[in-house]
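Take a look at this one; I'll ask things after.
Apart from one protein chain that is not included, each protein chain of the complex appears where it belongs.
Every chain is named by a letter (A, B and C) in the order it is written, and numbering of its residues begins at 1.
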Amino acid sequence: MKYGVIGYKGKMGRLITKLFNEKGHTSVLYVDKNSIKQTDIPEIIIDFSSKDALPHTIELCIKNSANLVIGTTGLSNEDISSLKDLSKKVAILQSYNFSFGINIIVEILEKFKTLFSDWDCEIFEIHHSEKKDKPSGTAFMLEKAINRKINITSARIGGIPGDHTILFANQGELISISHRAISREVFALGALKASEWLLSKKKGYYTFKDVIKEGLK
Amino acid sequence: MKYGVIGYKGKMGRLITKLFNEKGHTSVLYVDKNSIKQTDIPEIIIDFSSKDALPHTIELCIKNSANLVIGTTGLSNEDISSLKDLSKKVAILQSYNFSFGINIIVEILEKFKTLFSDWDCEIFEIHHSEKKDKPSGTAFMLEKAINRKINITSARIGGIPGDHTILFANQGELISISHRAISREVFALGALKASEWLLSKKKGYYTFKDVIKEGLK
Amino acid sequence: MKYGVIGYKGKMGRLITKLFNEKGHTSVLYVDKNSIKQTDIPEIIIDFSSKDALPHTIELCIKNSANLVIGTTGLSNEDISSLKDLSKKVAILQSYNFSFGINIIVEILEKFKTLFSDWDCEIFEIHHSEKKDKPSGTAFMLEKAINRKINITSARIGGIPGDHTILFANQGELISISHRAISREVFALGALKASEWLLSKKKGYYTFKDVIKEGLK
Partner (left out) sequence: MKYGVIGYKGKMGRLITKLFNEKGHTSVLYVDKNSIKQTDIPEIIIDFSSKDALPHTIELCIKNSANLVIGTTGLSNEDISSLKDLSKKVAILQSYNFSFGINIIVEILEKFKTLFSDWDCEIFEIHHSEKKDKPSGTAFMLEKAINRKINITSARIGGIPGDHTILFANQGELISISHRAISREVFALGALKASEWLLSKKKGYYTFKDVIKEGLK
């Protein structure tokens, strides 16, 4: 596919460009705070930059009739509204977490939570010592998927990119479901999957959940 | 419920009796190789003894119009045939593994295997040093659920009752799903769940899978 | 060896008798609240019962010139004093935790703590849902061995006999040292090791640490 990257000089932007090109896709639009370079019409635009970039990103999607994969965090209700408007013209996939694995686990928990309703449950997560929030947003996502009040314990040590473990136990057995982010590349991979999935969509507002669901059929 | 236990003096028989009574159920039929004691009509008969006991067990089910939960291993095709015949008169639940957790994991793997089709996979299992078979039958069940050829590694060390781990990895992330049997009580718990589930059934041949599936609705 | 068991009808007493006899040792003295049976002179007396039994246990050690392995918890200073007095006549081994593995880990942590002084550390422990104290006494033992303030997180779920994990992490790597109690038998095994070790001692007051240390030479 032909794609564009917003924030192509940033950490995520560079990871995305590297991975997409390795997979045979072609970068035709590079946008950064102070620069824009375009060589062809992108089918998809990918934005993992910051909410400030959003208005320009929306403009570029309309101008190029390009679908949008957006992983920007901290979007306001107004931002979401703008995206919903845009989704009447192009297809949008928005999520706060593009790790494929975490989204699969969320789906597993939602589908199987009733089977675990009489098991004790605990969530344990580990992140690098510089991570400020505790518990992690992902831990709350997991708790929400299980749909009951769960004790979450957190460790902030060393350089761990992100481990999440859900423990289910009864008197006779223990099940643990664990996810380890090996590196930030995981999120670039998620963006790639999302882009490939979104490519054939005409318009509409999607989340990473829809990617998982289609894979389940 | 009123229940009967075949092999009530054996390891599993004693665990079952202890657990069922704790949960408020009433033992009304005790059978062992050389003894039989009956105080009332059982609604369910539970048999985790040996295949030799099967003809007598079937006879008792017919006589008492009792449903049957059977966890006996090593049944022959003939044995299964006899059970199928019996299932026209009463409800039967048969499985080679009554661990609720393992059966949930099998169900998860079957439902989500397509999402993991482009992930590397490995199964690792640990059992006590006296376990003869390697890999374990449960490891093969897990491989079958994922429905592709998987490398299985096994350790036989100390007194581990049974650990099974399925690892899924791609370039950016690692998911592990682990099951630990804490003790044999896990199988008694599975028999209890199965019995409670089977109580309301009229007739038919079921497996532990059906218990899980109903819980999923 | 010829040995005696205080509280031979209790959970630990029965486990100890079973294990010691399997290993070829001979039980010659059985003591319980209301009964005493003696067939020969014991070389070692093992007491994992309750502090109330202590005066009688001491009396029996003196009478038989038997060494003492004592795992009773909640001893008062006065109790310890009585044991110190006894240790002038026979050899005593006293500990609050007879798990060989935990005592090895404590020894590892004490010996290697300086190498980990610039690593982040976290202790995570899991016990069954009925365990009242949180964190566990063993978690505090581990923290004391590392000799700095450590964040301890605890889960109380299902029937877990006892898992303890120490995590050390820096920017580039993660080390975890984990201990899992498979069953209470672990403590009977510790009592066996302690008894075999204590057999050749004439008198003195020892702890499980001394058993480990001698094994290290």
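The working rule: contacts are C-beta pairs under 8 Å (C-beta built on N, C-alpha and C of every residue); 3 or more make two chains touch, one makes a residue touch a chain.
Predicted, not measured: the structure shown is a model, and the values here were computed from it.
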item	value
From C:Tyr3, C:Phe20, C:Phe48 or C:Phe100, residue that would touch the chain that is not displayed	C:Phe100
Contact residue for the chain not shown (choose from A:Gly10, A:Pro135, A:Pro161 or A:Gly204)	A:Pro161
Identified contact with the non-displayed chain, of B:Tyr96, B:Trp119, B:Phe140 or B:Tyr205	B:Trp119
Chain A residues that touch the omitted chain in the full complex	158-161, 182-183, 185
Touching residues on chain B - with respect to the absent chain	119-122, 124, 126, 128-129, 151, 153-160, 167-174
Residue ranges of chain C at the interface with the undisplayed chain	99-102, 104-105, 107-108, 111-112, 114-116, 168, 170-189, 212, 215-216
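The rule we apply is simple: only the chains that are shown with their structure count from here on.
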item	value
Interface composition of copies chain A and chain B: same or different, split at half	same
Chain B-chain C separation of Cα centroids, rounded to whole Å	37
Mean-CA-position distance for chain C and chain A (Å)	49
Residues of chain C engaged with two or more neighbouring chains	158-160
